[in-house]
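What follows is a set of notes on a single structure, which appears directly below.
All protein chains but one are shown in place.
First chain written, first letter: the chains are A, B and C, and each begins at residue 1.
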Amino acid sequence: MVVVMKSKANDEAIEKVVSRIEGLGLKVQVTKGEHQTILGLIGDTKSVDESMIYDEDNVEKILKIQEPYKLANRDFHPEDTLIEIKGHTIGGGNLTVMAGPCSIESEEQIIEVAKRVKEAGANVLRGGAFKPRTSPYSFQGLGLDGLKMMKKASEVTGLPIVTEVMSTEDVEIVEEYADILQIGARNMSNFSLLKKVGRSNKPVLLKRGMSATVQELLMSAEYIMSEGNKNVILCERGIRTFETYTRNTLDLSVVTAIKELSHLPIIIDPSHATGKWKMVEPMSKASVAVGADGLMIEVHNDPQNALCDGPQSLKPEKFDSLMKNITKLHKAM
Amino acid sequence: MVVVMKSKANDEAIEKVVSRIEGLGLKVQVTKGEHQTILGLIGDTKSVDESMIYDEDNVEKILKIQEPYKLANRDFHPEDTLIEIKGHTIGGGNLTVMAGPCSIESEEQIIEVAKRVKEAGANVLRGGAFKPRTSPYSFQGLGLDGLKMMKKASEVTGLPIVTEVMSTEDVEIVEEYADILQIGARNMSNFSLLKKVGRSNKPVLLKRGMSATVQELLMSAEYIMSEGNKNVILCERGIRTFETYTRNTLDLSVVTAIKELSHLPIIIDPSHATGKWKMVEPMSKASVAVGADGLMIEVHNDPQNALCDGPQSLKPEKFDSLMKNITKLHKAM
Amino acid sequence: MVVVMKSKANDEAIEKVVSRIEGLGLKVQVTKGEHQTILGLIGDTKSVDESMIYDEDNVEKILKIQEPYKLANRDFHPEDTLIEIKGHTIGGGNLTVMAGPCSIESEEQIIEVAKRVKEAGANVLRGGAFKPRTSPYSFQGLGLDGLKMMKKASEVTGLPIVTEVMSTEDVEIVEEYADILQIGARNMSNFSLLKKVGRSNKPVLLKRGMSATVQELLMSAEYIMSEGNKNVILCERGIRTFETYTRNTLDLSVVTAIKELSHLPIIIDPSHATGKWKMVEPMSKASVAVGADGLMIEVHNDPQNALCDGPQSLKPEKFDSLMKNITKLHKAM
Partner (left out) sequence: MVVVMKSKANDEAIEKVVSRIEGLGLKVQVTKGEHQTILGLIGDTKSVDESMIYDEDNVEKILKIQEPYKLANRDFHPEDTLIEIKGHTIGGGNLTVMAGPCSIESEEQIIEVAKRVKEAGANVLRGGAFKPRTSPYSFQGLGLDGLKMMKKASEVTGLPIVTEVMSTEDVEIVEEYADILQIGARNMSNFSLLKKVGRSNKPVLLKRGMSATVQELLMSAEYIMSEGNKNVILCERGIRTFETYTRNTLDLSVVTAIKELSHLPIIIDPSHATGKWKMVEPMSKASVAVGADGLMIEVHNDPQNALCDGPQSLKPEKFDSLMKNITKLHKAM
């Protein structure tokens, strides 16, 4: 951190600010210039809040230099994090594809889709049992029944399961059935939930909030990791912008940013990002080309009758073709 | 809802879509034009999801006409909702001021601030016991101890209490101490939490999410109301935009929008919206002028040593002056 | 400016960066810390581009402290700028109301509206002759004919005229008829046009671009002022956000920001900001309450038949009532 004092701040005022900073256990280097004095803070400023240094009358600006996350920071953990799920490794150059329906609707449906995506080469089965819906009148998911159906589909195909957990109260039950706990975009800053899954021994898939910065995404990962769970998979699913043609705006540069700033794997969800099935394959190719560690794709055996997100779901035959094309592309890279 | 068929959709295709809509319990009026056929849906489309009508090959567009919320909708409830808290009425032309520190830091602090804001004319004491912080390393609030301190401040001053609840697991304990349950911006779409406070008999202050539309805010209110709790107070606290000069961008037109669309009271939080104490008074005046039902303002006896949000907190003497000015303005309106 | 060197930057690297900065005519104060070296730049860094200091291998961050505008900066010009137009002063506590139709449609129309808004108390007549329309197929304005009609309305009523100039080629002709040259939001960063009106002796009304920051708005003012024209009136007309309920999101905190950063007057256009006539009066009141120097309001004698922006135009009788209310409010403040 660098603290820029106002030009009118006198020695006494400077001394006061310096003392407060030293009181936080940090060292200060003072540079007096012709116009203003600059204080350089030395030490771990990770837990220093601007409020603690704030001085209306004498401080002009407080500039952060150090990144506020540590466990998620590549500087302190240069090696890529690899996450093992039932023999499959996420990260480390592998391309992990998580596929399945938006909602689990019946045992037949989830087993059929699971078989189809497994056959096409997917590595993880996705599906929603607890569904975060904008309207209280929309289908809210099958809950525990859905988890049981998904488990059956997992047993039939051998695919591990990723599914969303929406509430601290549901963590135990979801943990029992799922191989990866998904935190949805709307809950990225639900810190109580992040702490709870941080105490789980199951890996967590953390989706970026609709208007979360890259730094905030990593701070949410830090919440999970600071409770002990180091197995966090990040997921970009589109951010909210002024553009309405697509459901959200997929920010692929986040992959490059994350690879620079963090050691955690990052996957892309082109289905939610675009809201249009026709865009899923091209954006999947772009995701692979930019270096994402994987994809999360909605596949439904009968999109026209899906209980949610039909317009962005791929039919199994389209998914087959997508898998062929991205596998080829991933090898070519 | 209006469904616009593609120009190439033939009679059979149209019939198929019509049947699906009728299967949802709705009537359909079909208009065949020279170029395309338009279907008008008649009946309650509140719980109709676009996915249910979606037909890749034959449907061009699905246009919503009816608002998707009902309990929060002024059309079905033309009278303003009034909320009574310990003899004070929120809504109905009153100006309700909720004031207090960002965090409860000690019994002395909260009692001192409570006395000062009470004296200045505030109607409700605000203060955080459970704090949603971006960093896991920042001060997380005093929790239950904070609630107890706040209760004491309430007893001393007679001011009712509003404080944030961050987790379904904490609802009971916060309910025990607070007069109004606050849902923070980050939890506006934490639907599990919304349902839980929807079963409380305490009024709920629902803050607009950082990138939530007016409609989404009302849908979150609908979640609470659909569980039985009709006492919802909406709160605008700034939205996230590209502008970085202020912490957020305060969207005051939302007051006019809410007054048109809903019967629920709406208050403004200029402290979080701007992040700068100097802007709090001018934006408070603007809020009163535009017709807001109240304000939520951060006041701290010693902002320079506040554990959070010092730069946006008013000193008690500044708050005195603000109260005088807005009271005068409110009377003049 | 403060340059933070990378921790690995050695003395030679630091010396190289220092020399480059000194080569730009600035002094440098070097602070060597345990971890990194910080360079403080002393002197006028207004024309220093980050690119000039950029050093991939050795520079970690370049932090700006000084604001990049000078002529528009209150620090160098503490007194409010007052602008005289035909005996009326803009700024200095006055409330200036500019009113009139979106487009000039006929001599009768503009004269009728001019009479009505004059009577209601408006100070300036607004009206579009050259119209920036999203579609090339929409009505593009009456051009020179429109200017002539507006001139007649000005002669009849004595109201000075503000009208938009869209192209460098039209500056001379618009200057001949208008009292204030308006630069529209879409042209806020049309630097050729800014320079051209900067050489005019007519005041300029500069609208904030749809996604321009406060700093960028002031930099555009600086473009005009640096060519010699010091009479710039800023105008907030709503920014583009994710919210679609209103046409744009009116950012009223910009008034407080501008009053702090600059000496230039700032007015608000609630008509374009909201796109809904019902919101014009409440947002006008809020603008007055927050301390804006004036308003720009669309008034049309027959909104239902207006060639553009009917839904956001006030009828003359609504404008009468608005003027009464805001005048009362302005006096009360």
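What we mean here is this: a contact is a pair of C-beta atoms (placed from the backbone, for glycine too) under 8 Å apart; a residue touches a chain by one contact, two chains touch by 3 or more.
These numbers come from a predicted model, not from an experiment.
Of the listed residues A:L63, A:L82 or A:A286, the one in contact with the hidden chain in the full complex is A:A286.
Among A:I239, A:I266, A:I297 or A:L314, the one in contact with the hidden chain is A:I239.
Interface note: of C:G91, C:P203, C:P303 or C:P316, the residue touching the hidden chain in the full complex is C:P303.
In the full complex, chain B touches the hidden chain at residues 2, 4, 27, 29, 31, 33-36, 38, 40, 42, 60-61, 63, 65, 211, 240-242, 244.
On the side of chain C, touch with the chain left out of the figure occurs at residues 46-47, 49-52, 54-56, 68-69, 132-139, 166-170, 186-187, 189-193, 195, 210-211, 216, 219, 222-223, 226, 240, 303-304, 306-311. Residues of chain A that touch the chain left out of view are 211, 213-215, 239, 241-246, 249-253, 255-257, 260, 273-274, 278-279, 282-283, 285-291, 328-329, 332-333.
As a convention for this text, only the chains that are shown with their structure count from here on.
Ranked by how close its C-alpha mean sits to the mean of all protein C-alpha atoms, the top chain is B. Distance between chain A and chain C, defined via averaged C-alpha coordinates, is recorded as 39 Å.
Averaging Cα coordinates per chain places chain A and chain B 26 Å apart.
For chain A, the set of residues touching two or more other chains reads 211, 240.
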